[in-house]
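Shown next, in structure tokens, is the structure this report addresses.
What you see is the complex with one protein chain gone and the rest in place.
Then we have chain A:
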Amino acid sequence: METTKLPPSSPSSPTTSFSVPSAEKVDGFPRRSMRRARQRRSHSSSQFRYQSSQVELTPLPLLKDAPVAELHDLFCKKLQQCCVLFDFLDCVADLKGKEIKRAALNELVESVATSRGVLIEPLYPEAIKMISVNIFRTLPPSENPEFDPEEDEPTLEASWPHLQLVYEFFLRFLESPDFQPSMAKRYVDQKFVLQLLELFDSEDPREREYLKTILHRVYGKLLGLRAYIRKQINNIFLRFIYETEHFNGVAELLEILGSIINGFALPLKAEHKQFLVRVLIPLHTAKSLSIFHAQLAYCVVQFMEKDATVTEYIIRGLLKYWPKTCTQKEVMFLGEIEEILDVIEPSQFIRVQEPLFKQIAACISSPHFQVAERALYFWNNEYILSLIEENCQVILPLVFATLYRVSKEHWNQTIVSLIYNVLKTFMEMNSKLFDDLTASYKVEKQKFTDATPLFSSVDSMNQFTKLITVNSSTT
């Protein structure tokens, strides 16, 4: 079989295995450096493997020196030259070849960026082929299966010196004034886009940054691919939510979506609403929410600003997925709610105020002071305050008992003083209602402390256990 003949500089080439221990001694953190070294090894070999034999590169004349008649031909040759892949784990292997490719890529980037009339039709397939060969690869297994993007250092792509230039070229290519979407669409097709999207799982943030800009351009210029791109992003998110819970590029994809949503036509299509309800809202359940929460909240607010009628879906959705044990996430949810309330229409507010303020009351009584504090900050927001004031009759009864109780019980002084401020605000808003509620609260409390244990309920429970035993013995 062909693959038995591995390329000459296969992973176990002596140069690499010797370079590791020596680096280790200098480094002083042997485990870390070994981890890196090993990682890099697997990192580009996955891509490198498929090159059947190593081609010796010879430098070509410079593009800028080429006569106009030969320019395109030379450009094409350079593109073909850049299809050769190098082993970057072995940092000393084929240095000459690497340098030739780097120089060629630099020239290509510069040429596409600065000179006009370079991009002619025959170059499109060659350019896309060069890009595909270089960037499309199965991403290597993560060195750290429990990779935590917030805590751990990402594994960086070893072949970045070339890869970056290829991405740069692609970007310049898309942004060139000569770029013709009608020609490009034959080569930048669905399959191409799908592979591009899969690369968003890369652990290297530099790569994801390029991909984000590139995908944005592709979405902007190739209209025929838009629906397909949205659908595939959907699929990636759904897999992330319901299957793997792992995808490194969620934040980047959401950032692109933020601007896509911005451009949606009104009225919103059913497809877009479905995306909101069945993808964006469930994304809030992810364990790694903190990594992409800002982008997600932005998308959600974009939707509301487009079409106020989705407000109720959003708020009820968030309430459904409200974190039960993770206070850090709870604070994020409260932040998002505030962003939403900032732009909510008063008519929509009325529709959700009841369940919403029940949740807010629950947050105020959280023993975690950051959660309580975040909820109480709502009363510092002018717009929210005006909404509360307009609906004081509904909201105050919902939160009163909690405020009253927590003001007496909370361990944290900041919370207590925040609550006093809120109570004061309410008192000023509607003193009559406030007094009524205070009075009835006291009566309730009195009743509660006076009451003897509810025998009736104990009784019914006993009766019930009896019934269960009877039933289970008959079956």
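Just so we're on the same page, contacts are C-beta pairs under 8 Å (C-beta built on N, C-alpha and C of every residue); 3 or more make two chains touch, one makes a residue touch a chain; residues count from 1.
The rule is short, and it goes like this: contacts and distances are computed from a predicted model.
Chemist: Any idea which of "Dolichol-phosphate mannosyltransferase subunit 3", "Small ribosomal subunit protein mS31", "Protein phosphatase 2, regulatory subunit A, beta a" or "GOLD domain-containing protein" UniProt assigns to the chain that's been left out?
Modeler: "Protein phosphatase 2, regulatory subunit A, beta a"
Chemist: Just to verify: which one of A:Arg172, A:Arg278, A:His368 or A:Arg405 makes contact with the chain not shown?
Modeler: Final answer for the missing-chain contact: A:Arg278.
Chemist: Which of these, A:Lys64, A:Arg186, A:Arg239 or A:Lys424, touches the one chain of the complex that we don't see?
Modeler: If we include the chain that is not displayed, A:Arg239 is the one touching it.
Chemist: Touching the hidden chain in the complete assembly: which of A:Lys191, A:Lys424 or A:Lys445 does that?
Modeler: Checking each option in A:Lys191, A:Lys424 or A:Lys445, the one touching the absent chain turns out to be A:Lys191.
Chemist: Please pick, from A:Gly117, A:Pro141, A:Gly224 or A:Pro367, the residue that touches the omitted chain in the full complex.
Modeler: In the full complex, the listed residue that touches the missing chain is A:Pro141.
Chemist: List the residues of chain A that touch the chain left out of this view.
Modeler: The list for chain A reads 1-4, 6, 10-12, 17, 38, 41-42, 45-46, 48-50, 138, 140-141, 191, 194, 231, 235, 238-239, 242-243, 278, 282, 320, 460-461, 463-464, 467-468, 471, 475.
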